[in-house]
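Here the complex is missing a single protein chain, while all its other protein chains stay put.
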Amino acid sequence: MHFGSDNQAGASEQIFSFLQQANQGIEAAYGDDQWTARAVQAIKDWFEYDAEVFLVSTGTAANSMALACLCDPWDSVLCHGQAHIINDELTAPEFFTGGARLIGLDTQQAKLTLQTVRETLELGAAHPPHNAVPKALSLTQINESGQVYSPEEVKAFSNLAHDHGLHVHMDGARFANALEALGCSPAELTWKAGVDVLCLGATKNGALAAEAVVFFNRTLARHFVQHRKRSGHLLSKGRWMGAQFCGWLADDHWRTLARQANQCAQSLANAIEAHPLTHLVWPVKANELFVRLPKSLIQQLRDDGAVFYEWPRNFVPESLIIEDDEDIVRMVTSFQTRQEDVEQFIALLNQHR
Amino acid sequence: MHFGSDNQAGASEQIFSFLQQANQGIEAAYGDDQWTARAVQAIKDWFEYDAEVFLVSTGTAANSMALACLCDPWDSVLCHGQAHIINDELTAPEFFTGGARLIGLDTQQAKLTLQTVRETLELGAAHPPHNAVPKALSLTQINESGQVYSPEEVKAFSNLAHDHGLHVHMDGARFANALEALGCSPAELTWKAGVDVLCLGATKNGALAAEAVVFFNRTLARHFVQHRKRSGHLLSKGRWMGAQFCGWLADDHWRTLARQANQCAQSLANAIEAHPLTHLVWPVKANELFVRLPKSLIQQLRDDGAVFYEWPRNFVPESLIIEDDEDIVRMVTSFQTRQEDVEQFIALLNQHR
Amino acid sequence: MHFGSDNQAGASEQIFSFLQQANQGIEAAYGDDQWTARAVQAIKDWFEYDAEVFLVSTGTAANSMALACLCDPWDSVLCHGQAHIINDELTAPEFFTGGARLIGLDTQQAKLTLQTVRETLELGAAHPPHNAVPKALSLTQINESGQVYSPEEVKAFSNLAHDHGLHVHMDGARFANALEALGCSPAELTWKAGVDVLCLGATKNGALAAEAVVFFNRTLARHFVQHRKRSGHLLSKGRWMGAQFCGWLADDHWRTLARQANQCAQSLANAIEAHPLTHLVWPVKANELFVRLPKSLIQQLRDDGAVFYEWPRNFVPESLIIEDDEDIVRMVTSFQTRQEDVEQFIALLNQHR
Partner (left out) sequence: MHFGSDNQAGASEQIFSFLQQANQGIEAAYGDDQWTARAVQAIKDWFEYDAEVFLVSTGTAANSMALACLCDPWDSVLCHGQAHIINDELTAPEFFTGGARLIGLDTQQAKLTLQTVRETLELGAAHPPHNAVPKALSLTQINESGQVYSPEEVKAFSNLAHDHGLHVHMDGARFANALEALGCSPAELTWKAGVDVLCLGATKNGALAAEAVVFFNRTLARHFVQHRKRSGHLLSKGRWMGAQFCGWLADDHWRTLARQANQCAQSLANAIEAHPLTHLVWPVKANELFVRLPKSLIQQLRDDGAVFYEWPRNFVPESLIIEDDEDIVRMVTSFQTRQEDVEQFIALLNQHR
């Protein structure tokens, strides 16, 4: 009953078999191999767009390099106060951008709101060169509270951002889960909605270590190769990254993987909602669940073998009152989550009423 | 009637006469001159402490280099959400620290509160190396809302900070005004209250361009000379900076200057408080006033020759309701503010009741 | 007949089988998995030393992070003028160190000489803080001209470096080839010879993307985890890096791979030396050959299917006179180089006498 994180699974069988295939023979180094070329083409096809596409091995690298392409060292980046880029990537964005500043907006909600972004843009940065000027808006799909932004919502944020001279970055570490949840096309959720650059994560959805930075605004990509090289992220044997993406996209494999994760999460959500002692903090949209429950129950579930993490209390808005004897936990499902894990967990839960 | 800022005045006569004196003859370059040596000694004497003292020409340089001595590039700095270091120095702290992060705390008050700092420390940075760890707490004296922290308050913040492994930085751009307001000694407001490093500003209080970085925690100073040199802040003719501090400290000149500024502010405050249309946003402690008043009155005062700046509405807590026809302005007095300027302003004000 | 580079091969079968094995089941993320733990232990055992060991995916990342642990941003690093870190990693070392300077020494030879290093140390950096002070000496094994430093040579460089307050970094992208060439133990070539930190490359010797940063001077490692995290080099699925090193070390697999490469190079060297039109620029010690030959012959060999790269003329000392109708090429063998490739190349060569 592993609900710790979707990065604790290995690679899917299909993806691994592509790795095996790609391992044969001689290939040009530093991304000039056929597997990288095929992956880049497949990604472009997937987005129905002639984007600039680059492969890197971690989400932190992808996000930070993308932001470094959007911002100068004296600019700032707006994001939700709980965004991964501001909470979980140490000071990587500052490192890659040369010192640009992240501004985490406190919306008292699980998602960014247009109003908060608008107010920040209208009130701030009035006196150049004294104030850092916002140059990028970052959205996460699915976001750090498991929520999704619909194409319409993304479009509204993009319009607001572009009107104020900001570029739009999407952290898509769980982009496939969002696509599956929303039922829209990759194009609809990105360039058609005004996204300038997407960090497309495959790692959390069945790959070993494969992220693509996809620039729909091609001009912004012009120094990406330098950022990647000088941060040590240009792999000599590029084939293994290309192969993962080839495998991930072949026969809509990404969707099969994401669907399994999302469906397991939904089954868990239903049981949690029905249970008198457990409460969903936010609606479950994809493969992450945030659950408020008694501390004693947390202990019992763990004793019975369930794995999940507690969630920081300060990540929950003040409006959500947590009792002293309660805590919040995060549960994440993945393509490797089995139906029997879910059923076992639900059975356990129902033992403790 | 210039109440724009205390950095719009020139140097005081006494300080200028020291500059004149120091301009004679040959002096060793790069800070090895007698005037720098005398200034450093005078500052140590003033603080009754064998501190490590360095002179630089701007407050932004002083603050940023001090923070670079306290933090590694992966650390964070806690400060008030309206601190000068986070609002008015572009991304200088990030530049000098190599990418450390400023975290502006929203206290909904004009000052930092122990509770906000404590909660931030207790809830954050739980999962190294994923989260940036707070390594410095920054206090401003007088702060950006014109408020002062008493020695007891500073001591309480220092204790809290030190208990959590943070160093304490004090931005003393208007330190002299704070001293004059509090009536305590330089020592009492700094090292005796646990401050590790003070950026002592003379520029806003009668000098031309002179700031001292004073390390009471001498160990932290060990790389300051490298930071100063490689940021181009080691002046070849160090004498002119040394001379300014010599003049500033001689015969308690700093106090004469600060007293003039503070007293003018107090006179203005009394008139503003007595006036039916104008309201002090925060109590006036030193030489800065924040005034809420009708927009029409702002215009009238300006038409009559008064100079001051409007203050961003988002710098005022939500609890302070501002009417649509009102705005907030900041007024700053300096050693050059004349009694007649103050009287003229008060007379003007009283014409508009 | 691929002699382009040893990073154009895939992974060896043994290493790939370890990857397959490691891909099963749930593992803790971010390097807390069993495969990383096993790899780290295996590396310590291999060096007979309780070193601090970290895994990353590229040599540029490994070298740059190691240097960032040895140097402050105002220090400098001494290396051979043709070192990979100064020629082929863009400005990665500057990026990771925050601006430390690489000083490429021109020895007019294929290796660093004690005399050149000593003179540089004795003549330079006399006036702090004006001059950058050397803080690290970097040696490459096998180096960029295919040469090796014996344990005694390394020891002499280390002594000189340590006497002047420098740390010793070894770029071991082809460390296994050096070991095989020298016939000494990993310990003898590193910590016993005074090396502070080794970047141990497996990628060029049969892995897909696996480098270990091995700190024999453990104190220097204290901020490595922060450097790795904030540069996006902490992989969530650490298992795949651990597994590669486990496979590389099991049953002295590394040696089997290196031996194959070195032996092929030796066969080629013998043929080249015996040929009237081709000349070895440097003695062949491991798996790299630098060959001077007529331009027309280069073309003929290529037409016949041989793959190799031309080498920059300015990488050859002035003492080596190259005729206008000649060029220099670099040939690299790998574990995948087959005996028949070698024989085919030799046969070709002998057709053109």
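Order of writing sets the chain letters: A, B and C. Residues in each chain are counted from 1.
The criterion applied here is as follows: contacts are C-beta pairs under 8 Å (C-beta built on N, C-alpha and C of every residue); 3 or more make two chains touch, one makes a residue touch a chain.
Predicted, not measured: the structure shown is a model, and the values here were computed from it.
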Only one of B:His130, B:His162 or B:Lys229 touches the unshown chain, namely B:Lys229
Filtering A:Val225, A:Leu320 or A:Ile346 for touch with the omitted chain leaves A:Val225
So which of C:Phe95, C:Trp254, C:Trp282 or C:Phe335 would be touching the chain we can't see?
C:Phe95
From B:Ile103, B:Ala156, B:Ala209 or B:Ile346, residue that would touch the chain that is not displayed:
B:Ala209
If the missing chain were put back, which residues of chain A would it touch?
30, 72-74, 98-99, 128-130, 223, 225-226, 228-230, 234
At which residues does chain B meet the chain that is not included here?
2, 4-5, 7-11, 16, 19-20, 22-29, 56-62, 64-65, 89-92, 94-96, 203-204, 208-209, 226, 229-237, 239-240, 336
Against the hidden chain, chain C presents residues 73-76, 87-91, 94-95, 98-102, 106, 119, 123-124, 126-127, 129-132, 312-314
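Going forward, only the chains that are shown with their structure count from here on.
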What's the farthest chain from chain A if centres are computed as the mean of the Cα atoms?
B
Note: chain C sits from chain B at a C-alpha centroid distance in Å of 52
Can you list the chain B residues in contact with two or more other chains?
73-74, 98-99, 129-130
